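Every protein chain of the complex appears in place save one, which is left out.
Showing chain A:
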Amino acid sequence: MAVSNLAAKDEAEIDKEDRDLSMEKDFDIEIKIKDLCISFPDKEGGAPITALQNINLDIRQGEFISLLGPSGCGKTTLLRTIADLQQPTSGGISVRGQSPREIRLQKKYGIVFQNPVLYDWRSVRRNVCMPMEMMGIPKKERTARVTKMLELVGLMEFGKKYPHQLSGGMQQRVGIARALAIKPEILLMDEPFSALDEFTKEKLHEDLLRIWKKTNKTILFVTHNIQEAVFLSDRVVVLSPHPGRVSAVVDITLERPRSLEIKNTQEFNELVVKVRKSFESL
């Protein structure tokens, strides 16, 4: 009796510990996506088109996550829904226990688009500055942050240039600096490097990883490039089309910090193959 009591007590305690652990885990989770479905009305009046079906995904704080898939798989839609640019049809997303809208209104998202979306009439410095102006950050602080951000993306000497004077890669760096300048908690990147040539892209990959390590943001990175996803991410979320759903989540176990040489290793290639196979098995 006494023994069994003791055992019961132990079990209860272990349960409690487990719960504590899972609570802690929950606390770590930055973005929780639960049963998310999104459908668009058909233009010709037919049945609605399902863009995303039953997406379940937990993203931890500080994680680098890639959403990978062919076009039409809804990866951008998923990112846009997290950014509150798109409303879910059913299911939901919570970010730190709040709705995407609340997070957006608190200005905790930094967004980098496929196009740099720079303001032609503003110099590089003033482009980076713009979101801060709108948030009412005092001028002294703005200037300091702009300088810091330009240093971070390696554009210190180009602050006075105008966007049309910069190369595509540099424009995209300005976009990243601008997104980071408002000190967001979460960086959402929608195929930011897909329009760049391979050499520029590789440079930006290394720089992005360094910036990520330095700033410790959670990064959601949409891409259709397998190598890119494997090189950058902690986890690659593979999405499949018609309707868009998560078909696999691949842990990328490569050690950090990563340099371009890692692409020559056996391990890297095996991971690329593993990700690719998860497409073939669709």
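As a working rule, a residue touches a chain if its C-beta (ideal position, glycine included) is under 8 Å from a C-beta of that chain, and two chains touch if they have at least 3 such contacts; residues count from 1.
Operating definition for what follows: contacts and distances are computed from a predicted model.
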Undepicted complex member, UniProt protein name, chosen from "NitT/TauT family transport system permease protein", "ATP-binding cassette domain-containing protein", "PTS EIIA type-4 domain-containing protein" or "Biotin-independent malonate decarboxylase subunit beta": "NitT/TauT family transport system permease protein"
Touching residue (missing chain; options A:I31, A:L57 or A:A83): A:A83
Selected residue (touches chain absent from view) among A:Y109, A:F193, A:F231 or A:F268: A:Y109
Residues of chain A in contact with the chain not shown: 83-85, 104-105, 107, 109, 111, 113, 115, 117, 119-123, 130-131, 133-135, 151-156, 158, 161-167, 169-170, 173, 182, 199-200, 203, 207, 210, 214
